[in-house]
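Only one protein chain is missing; all other protein chains are in place.
For chain A:
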Amino acid sequence: MSTQSYFPVPPGVGMEENFLSLDDILLSHERLPVRTECSFPRLGFLERSSDAHDIPEGTKMELPLWLSKGLYERKRKVLSVDLPKVYKEGWRTVFTADPCVVDLHKMGPYYYGLGSQILHFDSPENSDIAQALLQTFIGRFRRTMDSSQNAYNEDTSALVERLDSLEKALFRSGQNGLNSFQSWEKGQASQLTASSLVLNYRKRKLADVQT
């Protein structure tokens, strides 16, 4: 086990975003389908499909989450946000039927994060979405935890491939725990090791020389 001294800013929990977290910034770049409820003069160039000078009212377009969140207001409708299809009724039934079979990396990779963020927009389906997110997580968690605690010295790429980014982080910390426990059992915990950061740097330097 190596001790790490770089701790990135953790992503926010639940509906909160952490301002400085790189993960949350990437998450809030996910696009949402929206419909404009008023016109945006002089910004026609943002909509690639038309050459108009303005974005007219009623345009359907995709905007990143951060922009939708910034423009969305309850009182004065500037835009209405539609649900991405993985959070709609049809997909929700798929998730509740068997959460373990879906590939959340393909659906997301920020399935839970984006799902919780969508709750900011007042949609009548909000409580159903929240429930579906929770049930999906509960349904998949046991499997993720089991495999992270038992796959020792194995190729886990096939397992990890289908996990959401939140589950991936959980899986990784489970594996770290397993690995440090194993190295403690073998009496290697007190061995001093080179910093993994230094080793990775050297690898890259070697790669630079080769190319």
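The definition used in the following text is that contacts are C-beta pairs under 8 Å (C-beta built on N, C-alpha and C of every residue); 3 or more make two chains touch, one makes a residue touch a chain; residues count from 1.
Basically, contacts and distances are computed from a predicted model.
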Protein name as given in UniProt for the chain not displayed, "DNA replication complex GINS protein PSF1", "PHP domain-like protein", "Cytoplasmic tRNA 2-thiolation protein 1" or "COP9 signalosome complex subunit 3": "DNA replication complex GINS protein PSF1"
Residue of A:Met15, A:Leu46, A:Ala97 or A:Ile138 touching the missing chain in the full complex: A:Leu46
Among A:Val78, A:Val94, A:Ala130 or A:Ala151, the residue in touch with the chain that has been omitted: A:Val78
Option from A:Leu20, A:Ala52 or A:Cys100 whose C-beta touches the chain left out: A:Leu20
Chain A, residues in touch with the chain not shown (by the definition above): 3-9, 19-23, 25-26, 29, 38-43, 46, 64, 66-67, 70-71, 78, 187-202, 204-205
